[in-house]
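Note that this complex is displayed minus one protein chain, with the remaining chains in position.
Here is subunit A:
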Amino acid sequence: MATIQHQAKPAVAAAPSTTTGGGQRAMDLYEKLEKVGEGTYGKVYRAREKATGRIVALKKTRLPEDDEGVPPTAMREVSLLRMLSQDPHVVRLLDLKQGVNKEGQTILYLVFEYMDTDLKKFIRGHRSNNEKIPAATVKILMYQLCKGVAFVHGRGVLHRDLKPHNLLMDRKTMALKIADLGLSRAITVPVKKYTHEILTLWYRAPEILLGATHYSTPVDIWSVGCIFAELVTNQPLFPGDSELQQLLHIFKLLGTPNEQVWPGVGKLPNWHEYPQWKPTKLSALVPGLDADGYDLLEKLLEYEPAKRIPAKKALEHPYFKDVRKGDAH
């Protein structure tokens, strides 16, 4: 047979193991401490690994005994995390446990590094204390978010559900990590239509709201822009409660797009005549940034997807000048 090519192996960190064992065995390895949330398709627990005392997050998925077989969302998330977990700004998948519960159903436990909060709780905490997040903190968090997104996009993956709830944080170190890739997709393949009920409207890009059938990394960049504004003001920038209301929110604040600012917008499937609002200055919408901050925010919230700044370029923006100095590489 043909010779298998021999290539030098690049240095790769040890991959997490995947073990098959009883559900009881998985339960025996970890002590569940409390339920801390729900991901795209499963419950999430804070747990202690009995052997080491390490605190982890367990994401539990019961595989139903139905005609679907292993759910695509679980399959995609694990596959993508296996590819992406080496980046410090993507949540680390430590292990995958596959077992059977008392009723004989197959259970999957995804074992993640534990992060004690998320950006949604962090922002809400500041809002309820009636205080702003310090400008330096906003910058540090935004820099990490852009680094994580640049890495994910660089690996050919769209997250498609970036929002504060999916950005995990460590309160002490201010580390920020991208999580919940259940709706993510590798870019080189056809993409499933959005499941509207699951996705938060507030961070959704206008081209998706207008029914674009071809979209790419700029949809995540729009979400980054919305998150940036929310970090500065403690309030969501575009809090719509239906797709139409979401669009109107955006148009009221940024101005209704036309062929001049967004060539081709009139041909998108959901386009029709909208009230002609004039844009409001970002400094009025999002008080509290300096000139560089407004310039970056404007580039993140460009209507025309092709003109929206890529995450990799955002990292080079003058707004991050003082943060970059501290960057090791």
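Definition applied: contacts are C-beta pairs under 8 Å (C-beta built on N, C-alpha and C of every residue); 3 or more make two chains touch, one makes a residue touch a chain; residues count from 1.
Rule of thumb we're sticking to: contacts and distances are computed from a predicted model.
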Identity of the absent chain, which is to be given by its UniProt protein name, from "Cyclin-D5-1", "Cytochrome b-c1 complex subunit 2, mitochondrial", "YEATS domain-containing protein" or "WD40 repeat-like protein": "Cyclin-D5-1"
Touching residue (missing chain; options A:Val78, A:Ile123, A:Val138 or A:Leu296): A:Val78
Omitted-chain contact residue, chosen from A:Leu29, A:Leu141 or A:Leu158: A:Leu158
Subunit A, residues in touch with the chain not shown (by the definition above): 1-7, 9-10, 12, 15, 17-18, 20, 63, 65-72, 75-76, 78-80, 82-83, 96, 98, 106, 153-156, 158, 185-193, 212-218, 263-264, 304-310, 313
